[in-house]
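Left out: one protein chain. Kept in place: all the others.
And now, subunit A:
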Amino acid sequence: IQFMLLFSRQGKLRLQKWYTTLPDKEKKKIIREIVQIVLSRNQKTSSFVDWKDLKLVYKRYASLYFCCAIEDQDNELLTLEIVHRYVELLDRYFGNVCELDIIFNFEKAYFILDEFIIGGEVQETSKRSAVKAIEDSDMLQETVEEYMNKPAF
């Protein structure tokens, strides 16, 4: 995976994880472009888009689009599973996760992603282990009040 983007139906970015090095301007340009491409696709099309020399794999969960850019030799169908697994992890951690959870706890979303994927490759295939690692890490945190699991909005 080269990068992963999460954005809402209005095109607002909720998470960006880059596994390649690019200038800031370039990243912004790419984000704009991809958001436009994905938002303009209708229901009837497949989840895959050829983009430059990469393949974009995207899926919508409620109001959030999850979009990954993969290389030519990567398996598109498996990438869909990877995205689904990430959503499952978020769900397990937050309990019935929704977009607001990710907005208000974006740093947690990143932590969970980092327990699942490193350098663009999956590191842990067990749902239980990944979430447990996050929960254990949470326990280590010194200031609990700041980082409760489900703060009130």
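To be clear about the criterion, a residue touches a chain if its C-beta (ideal position, glycine included) is under 8 Å from a C-beta of that chain, and two chains touch if they have at least 3 such contacts; residues count from 1.
Methods note: contacts and distances are computed from a predicted model.
**Q** Between "AP-1 complex subunit gamma-1", "Leucine-rich repeat cysteine-containing subtype", "Exosome complex exonuclease RRP44" or "PITH domain-containing protein", which matches the UniProt record of the unshown chain?
**A** The record names the chain that does not appear here as "AP-1 complex subunit gamma-1".
**Q** At which residues does subunit A meet the chain that is not included here?
**A** Touching the missing chain: residues 13-16, 18-19, 21, 23, 28, 44-50, 73, 75-78, 80-82, 85, 103-104, 106-107, 110-111, 114, 118-119, 121-129, 133, 136-137, 140-143, 146-147, 151, 153.
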